[in-house]
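Here it is, the structure, as structure tokens.
Yeah, one chain of the complex is gone here, protein chain that is, but the others are all in their spots.
For reference, chains read A and B in written order, and residue numbers begin at 1 within each chain.
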Amino acid sequence: MTQSAITEAPVAGPDVPVARRSPRLRWILLAVGLVAALALPWFVYPPVAMDIVAMALFAIALDILLGYTGLLSFGHAAFWGSSAYVTALIATHYGVPFPVAVLGGAVFAMILALPIGYVSVRRSGIYFAMVTLAFAQMVYFIGYQWSDLTGGENGLQGVPRSFFGIELVETESFYFYYAALPILLFGMWAAWRIVHSPFGRVLVSIRDNSQRARALGYEVEKYKVIAFVLSAGLTGLAGGVFAISHGFVALTELHWTTSGDVVLMTVLGGIGTLWGGAVGAFLTVMLADYLASSGFHGIDLVTGSVFVIVVLLFRRGVWGTVRHRWMVHRQRRLSSRR
Amino acid sequence: MMSKRIWAGASAMTVVLLLGACGGGGPGGSGGAFSGDKLVLAVLNDQSGVYKDASGPNSVKAVKMAVADYQKKYGDKAVVKKIEVTSTDHQNKPDIANTKASELYERGGADVILDVPTSSAALAVANQAKTHKKLFLDVSAATTALTGAQCNKYTFQWAYNTYLLATGTGTTVTQSGGKKWNIIFPDYEFGQNMTKSFTTAITKAGGTVQGTIPTPFPNENFATFLTKAGSTNPDVIGTMHAGGDLINLVKQFNESGLKEKGVELAVGLMVINDIHSLGVEQFAGTLFTDPWYWNMDAEARAWADRFLAETGNRPSFEHAGNYSAALQYLEAVQEAGTDDADAVVAKLEGKKVNDVFLRNGEIRAKDHSVVHDANLARVKKPADVKEPWDYEEIVTKIPAAKGFPPAEASGCSMKP
Partner (left out) sequence: MSAVLQYVVQGLAAGSFYALAALGLAVIFGVLGVVNFAHGAFYMLGAVTAAVLLDTLDLPLWWSLLVVPVLMFVFGVVIERLLVQWLLRLDPLYNLLLTFGLTLVFVELVKQRYGVSGLPYRLPGGLQGRVDLAGVVLPRYQLFVLLFSVAVCVLVWLLMTRTRVGMIVRASTEKPELARALGINVGRWVTPVFGFGVALAGLAGVLAAPFRAITADMGNNFAIILFAVVVIGGLGSIVGAVVAGFLVGLVEAFGQAYAPTFAQILIFVLMALVILVRPAGLFGRQEATA
């Protein structure tokens, strides 16, 4: 029983993108997604809307590893948080427009991911989760103690939001949302490109059978490290935008509960569905926001129960279930036509 | 085909954008002296995490008591009839505190935000108060940055800060004979600052700090640190830990035999709820600074009786602090005749106050630190406890002028 590799894909059945089967559906979904992203801050308090989209990219980046490479990282808070800190430091000390600072944060996250990934991918499956968790905890401790740089538990406060002197963006969270959205959408597009590229297909074959992939001549570890670093970079983009949006960074961004939260988003949305992460992020952030002023105190009770229920009963996740239903429906229609 | 679809998508988007633009207009001003014709006091604190017992839901009740007292006092003469108290759980997450504070000011009609434990959360809320030009009266966060480098016109720190804790305990204990100190502190911002403040206070009072021992956080095993701290035969071991780590340390201190050797334990930050949940036995003899104790005099006790009837618990200093902050805010609104933040700040600044919580209190204009007399307390032995929550013996009063740093030294500049 000591599985050293994942012998079974996290979600039953290989991933067949809907898009490839139906280009028309792909465009409709894309348009719906874009409209939803553009309309969000009208219906949701703009800073919360920003949280949703940033978390969505975070969850999507995690899914590159979890859904497409079969690696569960329980330490992604390290990349999210460290990018948030680096972004904030760059923005504070150099006063550059915020997209530049965010980019710096993402690059730092990738640099950090390289050694952590290099060590972690030597263990797969269940070990990988534990090892990444332990490393993230280490990064957390460093952040905690290096208070000259990170501000310790006071956090880094008053992070500026410069954007080419355009005052509306710099002061109004509503307009800031539209200035930052392209960065996150770019991240999502990049994630989509990664998983649908030849590189992504190698990842899936590693996930499904690493022995076979190795036999075919792929350097499995190298692919895993690259996937890890790319995922960390996209996570860094999201973390950087999050930091700028809030105007400060606190240690919670590095804490293991943040890693747990993003895993929940991905699982809730549907492992291996990519866009499911966005659905998961929307639901989770809205829930936390609602519970804060609801008078019900015990968000972890809800979060934990959702975890248990999803894992036991809805392993496909929300998006995965919808997609599955649709495909079954389509299959039936096709076969009846024949 | 294709272009048609894109066109449809684009027009759908335009409709949404237009709809949103109409709905997104700013809130209409009501034109009266009170925005929205009512006053909203928003308590933003930790209702589920580690600070739940010391402040949490019972602070909301304390604020409601203040509102009731205000309404009773002024009756028909009250300048505002409708007063709402709202409660928001920041889940001990600074980013939620940040977003919620902004939302409370912008959309929740909040005129003032109260409480906010956790330094990072409090500092983030202070920034929101500055941006939105609305009041923030912090009670439960200890960082001196709130009234120092990161102070602003709309933020007040009501109850205490790390300086008070350090000088209160450090100076008083040293003067009463505890000359040789060893300090164990968690190696993060709070612990580092407290240790610095303690060292200054102890040295000034004629004592020496033999050593300072940093510990990781969180930490369960203090045996090694205590062995090290005890090896120099100090009179006092000071600890700057809080919460679970403090309990770990106290338990292991009791087992280490240092107590029997006559070494005293002085604690940087402790709240009465810590003693309540662990029992006096564990903490007996421990010295600490308590900004306010429910049984310190008749006035405090009378209020604590009301609080007990309301909540079933005796109040911590944070509960009393929230009551006081809400009450003095309402008094200032009454004086100003409006909820306009600048007018209320003008009434608060420089005011000398005495109430249930504040003794010889002054709301300092220079740095917005609310200074008042505090107490050095010793935890009672189990045999001396006469009633539930009767845990502290007041060793001495710490006068406001000594407990708080001089305003000039705060490093605060109110310029926007």
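Just so it is clear, contacts are C-beta pairs under 8 Å (C-beta built on N, C-alpha and C of every residue); 3 or more make two chains touch, one makes a residue touch a chain.
Since this is a predicted model, take the numbers as computed values, not measurements.
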Of B:133, B:196 or B:276, the residue in touch with the unshown chain: B:276
Using the touch definition from the top, which of A:101, A:267 or A:318 touches the missing chain? A:267
Looking at the full complex, which residue from B:227, B:396 or B:413 touches the chain that isn't shown here? B:227
Among listed residues A:96, A:142 or A:327, the absent chain is touched only by A:142
Just the residue numbers, please: which parts of subunit A touch the chain that's not shown? 1-10, 72, 119-120, 122-127, 129-131, 133-135, 137-138, 141-142, 145, 210, 220, 256, 260, 263, 267, 298, 300-301, 303-308, 311-312, 315
Go through subunit B and note every residue touching the omitted chain. 48-54, 187, 213-216, 218-221, 223-225, 227-228, 231, 243-248, 251-252, 255-257, 273-274, 276-279, 281-282
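To be clear about the criterion, only the chains that are shown with their structure count from here on.
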Taking the mean of the CA coordinates per chain, how far is subunit A from subunit B in Å? 35
The residues of subunit A that touch subunit B in their complex are 24, 27-28, 31, 34-35, 38-39, 41-43, 45, 47-48, 51, 141, 144-145, 147, 151-155, 157-158, 171, 173-174, 242, 246-248, 250-253, 288-289, 291-293, 295, 297-300
Okay, in this complex, where on subunit B does subunit A touch? 2, 5-6, 9, 12-13, 16-17, 19-20, 23-24, 47-48, 52, 57, 86-91, 93-96, 98-100, 102-103, 107, 118-121, 123-124, 127, 131, 143, 145, 150, 187-190, 192, 216-217
